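Pasting a structure here, questions to come.
One protein chain is absent from this view; the other protein chains keep their places.
Entry: chain A
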Amino acid sequence: MKESYNWILKQLPYSEPFLFVEEILNITNKGAEGYYTFSPDTDFYKGHFKNNPVTPGVILTECCAQIGLVCLGIYLLGQKTELENVRIGMSSSQMEFLQPVFPGERVKVVSELVYFRFQKLKCEVKMYNEDDKLVCKGVLAGMIGVANA
């Protein structure tokens, strides 16, 4: 079952230290679901905050975007798409943060498609912690499409 999403993970245009997708649980035409675990060794915890490591909101937003928007976008573009030709960029984000995420926590991102038209993908995203509490939620949009090569 999970094997079938490997092609999406391979198509992701990210690598360490800026890959925030660990596992895709489920993707349909209407949304995506996936996990990510924030490693305590990650560099930004040294500075956010001093002696009090908390995952920055921008990183939570990025994680929501990579799982909820980009994985879904790659799925919607289809398996035949060549990664080199995919053009990608976030165009808007509106997020609310409700719970802190500490080093080592695993989060689940769930996205719901609002629309994918004219290469613009817009989704409602929600992130949950291991206690199933809502960590953050919002609306993200980006341009994702295949360049006319």
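Methods note: contacts are C-beta pairs under 8 Å (C-beta built on N, C-alpha and C of every residue); 3 or more make two chains touch, one makes a residue touch a chain; residues count from 1.
By definition in this document, contacts and distances are computed from a predicted model.
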Going by UniProt, what is the name of the one chain that was not included in the view, given "Spore germination protein KA", "Cytochrome C", "Acyl carrier protein" or "ABC-2 type transport system ATP-binding protein"? "Acyl carrier protein"
Residues of chain A in contact with the chain not shown: 91-92, 115, 117-120, 141-143
